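Here the complex is missing one protein chain, while the rest keep their positions.
Should a chain be cited, it is by its letter among A, B and C, assigned in written order, with residues numbered from 1 in that chain.
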Amino acid sequence: MRVLYFAWLRQKVGTAEEEVAPPADVRDVGGLIRWLAARSPAHAAAFADPRQVRAAVNQDFATPDHPVAANDEVAFFPPVTGG
Amino acid sequence: MRVLYFAWLRQKVGTAEEEVAPPADVRDVGGLIRWLAARSPAHAAAFADPRQVRAAVNQDFATPDHPVAANDEVAFFPPVTGG
Amino acid sequence: MARVLVQEAAFDMGAETAALTAGRTDVGGVASFLGVCRGDDGLAAMVLEHYPGMTERAIARIAEQAEARWPLTGCTVIHRVGRILPGEPIVLVLTASAHRAAALEACAFLIDWLKTRAPFWKREEFAGGTHRWVEARAEDEAAAARWAGA
Partner (left out) sequence: MARVLVQEAAFDMGAETAALTAGRTDVGGVASFLGVCRGDDGLAAMVLEHYPGMTERAIARIAEQAEARWPLTGCTVIHRVGRILPGEPIVLVLTASAHRAAALEACAFLIDWLKTRAPFWKREEFAGGTHRWVEARAEDEAAAARWAGA
């Protein structure tokens, strides 16, 4: 599974992208966040306030109950501020 | 008094501008229209449908009860169609 | 103080837009509307007439109302007169503001009011030489009227 980070989530995690292989009980975006947050203090800091974290699965916005699978591209980022 | 005509009112009257000296009992825009309409068949045709005629006195939109005086510039035209 | 022009010549929309932001850093957005001559029903040309003097003053007043109602940093209205071919621009409204909502609303207000309150008259010329004065449209009146209530 490919995980991407943008904006301050990227800065806090310390990388723009990582390949991960979460266990089988990580089935959705919310589960993936909990599993990633336990990987390192940097990950924990990035996911500390879940209200400030948005996600996309395979480049579509996704809510915490959205399923994730081994070949997905999952991205985490703050609320968008374009325009 | 200087009277101006625009758009199809100009075409119907046959002139863009004329100097007129209406009698003293012509006191407002409505009275001026009635007096002008009696000047010639062309004028009568131009003012035949009062609902299609708009007026300005000294370059401000004016209703039929707006006063007119000897040195005024009075203009008649159809509803505007700019933009 | 709005920039108001009534002219036969074409105008340069890019240059007019750039002029509203040049040398300043308080503009967050420029909204604009460019009115273009459509070629419906075999139209050969549109001929626009105006009331020199009154037209410029009427536009300036409408722009003053927009500037009083929205916090604009700049406002430009250019309206062409004379003979205009299908596909050619007729009118340009530009409104600049720190915030986009003010610019967008003021731009819509200005074009709605120009349609109903500025002394211009359009005559359509068709292939074959016939012509017809454009009649005022009730829906333009309705569009302008919605700004009176708010």
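What we mean here is this: a residue touches a chain if its C-beta (ideal position, glycine included) is under 8 Å from a C-beta of that chain, and two chains touch if they have at least 3 such contacts.
The shown structure was predicted, so the numbers you read here are calculated from the model rather than taken from an experiment.
S.K.: Specify the shown partners of the omitted chain in the complete complex.
M.R.: Answer for the hidden chain's contacts among shown chains: A, C.
S.K.: Determine which one of C:19, C:47, C:108 or C:136 touches the chain that has been left out.
M.R.: Of all options in C:19, C:47, C:108 or C:136, contact with the hidden chain holds for C:108.
S.K.: What chain C residues would touch the chain not displayed?
M.R.: 12-15, 17, 21-40, 43, 86-87, 89, 98, 100-101, 103-104, 107-108, 111, 143
S.K.: Kindly note down the residues of chain A that lie in touch with the hidden chain.
M.R.: 4, 6-8, 56, 59-61, 75, 77-83
Here is the rule we use: only the chains that are shown with their structure count from here on.
S.K.: Measuring centre to centre with CA averages, how many angstrom lie between chain A and chain C?
M.R.: Chain A and chain C have C-alpha centres separated by 49 Å.
S.K.: What's the distance between the Cα centroids of chain B and chain C, rounded to whole Å?
M.R.: The mean C-alpha positions of chain B and chain C differ by 27 Å.
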